[in-house]
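Removed from the display is one protein chain of the complex; every other protein chain stays in position.
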Amino acid sequence: MSLLSVEDLRVYFHTRNGIIRAVDGVSFELDKGQTLGIVGESGSGKSVTAYSLLGLLPMPPARIESGRALFDGIDLLHAPETTLRTLRGNRIAIIFQDPMTSLNPYMTIGAQLIEPLRIHMGMSRGAAMKRAIEALREVGITEPQRRMGCYPHEFSGGMRQRVMIAMGLATEPDILIADEPTTALDVTIEAQILELIRKLQESHGIAMIYISHDLGIVAGIADEVLVMQNGVVVERGSKTAVFHRPQHPYTRKLIDSIPHGAKPVDPARDAMPGQSDFLRMDDVHITYPVPSQSLFDLRRHEFSAVDGVSLQLAKGEILGLVGESGSGKSTLARGIVRLVDLKAGRIRMEEILLSELSGRQLNATRPEFQMIFQDPYASLNPRLTVQDCLAEALQRRGELDRKELQAEILALLGDVELLPEHLRKYPHEFSGGQRQRIAIARALALKPKLMIADEPVSALDVTVQAQILELLLELNRKYRMSMIFISHDLGVIRYIADRTAVLYQGRLVECGPTEQIFNHPEHPYTQKLLSAVRASRLLEGAGTD
Amino acid sequence: MNKEPADSTLSTGPDPARSSASLWKDAWRRLSRNRLGMLGLCVISVMVLLSLFTPWIAPYSYSAQDLDLGATAPSAAHWLGTDTFGRDLLTLILYGSRVSLAVGFLATAVALTIGVIWGTVSGYVGGRTDAVLMRTVDILYALPFTIFIILLMVMFGRNMLLLFMAIGAVEWLTMARIVRGQVLGIRRQEYIEAVIIMGLPRWLIMFRHVLPNVLGVIIIYTTLTIPNVILLESFLSFLGLGIQPPQSSWGLLISYGVETMEEYPWLLFFPAATLSLTLFSLNFLGDGLRDALDPRAATD
Partner (left out) sequence: MIEFILKRLLQAIPVLLIVVSASFFMIRLAPGDPFSQERALPTEVLKSLNTYYKLDQPLTVQYLDYLSNLLQGEFGPSFKYPGRTVTEIIGAGLPVTFELGAYAMLIALLLGISSGVIASLRPNTWQDYVPMSLAMIGICLPSYVLGPLLVLIIGIWLEWLPVSGWGYIPGDKILPSVTMGFVYAAYISRLSRGGMLEILNQDFIRTARAKGVSEGMIVLRHALRGGMQPVVSFMGPALAGLLGGSFVVETIFQIPGLGRYYVQAAFNRDYTLILGMTVFFATLIIAFNLLADIVAAWLNPRLRRGKTAGNG
């Protein structure tokens, strides 16, 4: 008898614009102690499935059209609210994606931790506090007793997630639902949290539903895997079956989209030696002012974001910048394009000293180096059509008459694989991937010699990600455009970068040809990064070879 | 990795049959569905028209008195009745609307201009300029302006121009703060960074990219400032410190009405109702605009 049995679940959202079939006939079973992984991109319905089990969906727009979810004889989908409430946080617990917003900033974590204990287990305040301290210790929080009186903003992201896990497991639930718990965390922290979850699950014998868009992680942690697309399960099986012998075309597409393996070698480029120091950064220091803590401390404090980095980029090369949060990679990029000023050091591109330029000279030189950003929803002016946006960029390069302008615009559209009918549309009418294409076109319009891409695919679905990466590679080939590609995703870097530089806390830790870094990392931090990624997911030996 | 053709289908979401719409058209569509907001818009438009054409449509002359008649209840000759001097109340209210609405719109215009420029410069330029500008606002904000206006009005006489400026001087502070907040938020967006990197000059960025995106909030708060200004003016007039006879304003009419409300209640009711109706319309319109331009503020 399985612990949880879901039959033909259908959840529809009744909105003003029509009915959205978020979950359209999903069935699965979960046994005691088993881990079920649900994989899907945005819109697949994976989270809605999980939330519907606990009645956490906003019921006016959402409706359970049909289905049953049997847990210990109770149909979760049709149980009264009072029953559900006794199960939530007690026998079925859930941890969410973003630890920053999932904890109440106005309550101490102690108060939040003891809540489920007092509600469901009737513990007295003292007993609940003791149990909570124990739980904190179990998830690896040091000085748990003192921490009980702290507020969420006093913790880092990883620690907050540990607190959420402690909160979920304190009542010894039968089932733990984990909704993308590590997506918002750095790679090394992610590995720790995954390890923690795995360990606790084993020691407490809890069944788990693990939801993620990352097939690699799911395959690493789950026994059985469900792949969802547009509200239906397109494939299910053991992790090895799904990962190594995918049946459904969508699963295959998912697996193929994960960048893996080395960057394909480009004989054309190797044949043509370019200047090796097309872009040169010498001992770059960038700091941010930090407000002083105390009223009486009148000195000016600074935080060193980039602490003496020296790098080189060859013409036509793609340099990958890897690092976790706080590594300074984004700050360095912004220093190159002069969104921030350097505290010390020099940046030179060909003959021009970028770091010394100012005023009109800087503005005149700006078209030479352009940037594309991470968030496709914020990188386009919502009030401009695609036509306006590209025209503005093109005009920057020089006066063009109407015919020339249109010709150039159409050429740009062709480069990024968009269609002329998109010209009169506004950003909010496009998907994330399309918006990135528009942003790339805008940058291209200026015919830059250097393109900096700051996590351009991190906010996109895996399948779309692959398309954009291909596009960037194509543009690099076609225009011999030198690129700096920033990412926290090692797989992406490995696929796209010729050389890779690893940053940690503002310092350059290691730099060299990509394959060399990945296969023979020398610095301990690089090794730690790589092993964290490998430990938490199934990476190699994938796909249809 | 396989190369897939570009995804040229539009995102799921709003009605695909709808033609490409700018955010303004989208907002207008949302506003037109808000019944209260549209009602407010209509009423205000009617009021503005009436007050503009008052000299031609008012049934009686501005200063026509009929002392023999005295105060009378509403009748066929005088739709809203007359006051103790025999003056037609409808005429008085119409002329009063010219004053009150004029003060409302003009003072708001003053507040708008100062506030928007101050806030935009402060928010966009940042740094020390921002600190200085905002510190000034903070200090001025702490001053009890109502009291100062009263002092001003008492001391320097009831000068209409002074009245406009004084009231405008109170309201621009809030506008500056709000605009600055918006500009700060927008400035951090990547699309602003993108045009900076493109090398566009600062003024162009401010006007072409920042302001249009702040415009929504500016419109909302302007619509909500006007009723505050009208309230302030009528408050002063009520206390006898604002508009003086022979000119009339709603506040003045209300204060007369209060004096005689036991015997001639219509002298209180009608001006009060007109004032409230105007305030209602403006507030409903402002609320409707807020929902239309910033859908995240809506509750559904």
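Lettered A and B in written order, each chain numbered from 1.
FYI, a residue touches a chain if its C-beta (ideal position, glycine included) is under 8 Å from a C-beta of that chain, and two chains touch if they have at least 3 such contacts.
What you see is a predicted model, and the numbers here were worked out from it, not measured in a lab.
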Chains still shown that are in contact with the chain withheld from the display: A, B
Residue in contact with the excluded chain [from A:150, A:232 or A:410]: A:150
Contact with the hidden chain (one of B:32, B:146 or B:159): B:146
Of B:37, B:104, B:123 or B:227, the residue in touch with the unshown chain: B:227
Touching residue (missing chain; options A:19, A:59, A:107 or A:419): A:107
Residue numbers in chain B that touch the chain omitted from display: 138-139, 142-144, 146-148, 150-152, 154-156, 227, 231, 234-235, 238-241, 251, 254-255, 257-258, 261-262, 265, 268, 272, 275-276, 279-280, 283-284, 299-300
Missing-partner contacts on chain A, residue numbers: 54, 56, 85-90, 93-94, 96, 98, 101-107, 115-116, 119-120, 150-151, 153-156, 158-159, 164, 167, 189, 293-296
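Convention: only the chains that are shown with their structure count from here on.
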Centroid distance [mean C-alpha coordinates] between chain B and chain A, Å: 44
Contact footprint of chain A on chain B as seen in their complex: 1-8, 10-15, 20-23, 189-191, 193-201, 208-209, 212-213
Sites on chain A touched by chain B in the complex: 17, 43, 253, 256-257, 259, 337, 339, 362-367, 369-371, 373-375, 378-383, 385, 392-393, 396, 416-419, 422, 424-426, 428-431, 433-434, 437, 439, 442-443, 446, 463-464, 466-467, 469-470, 495
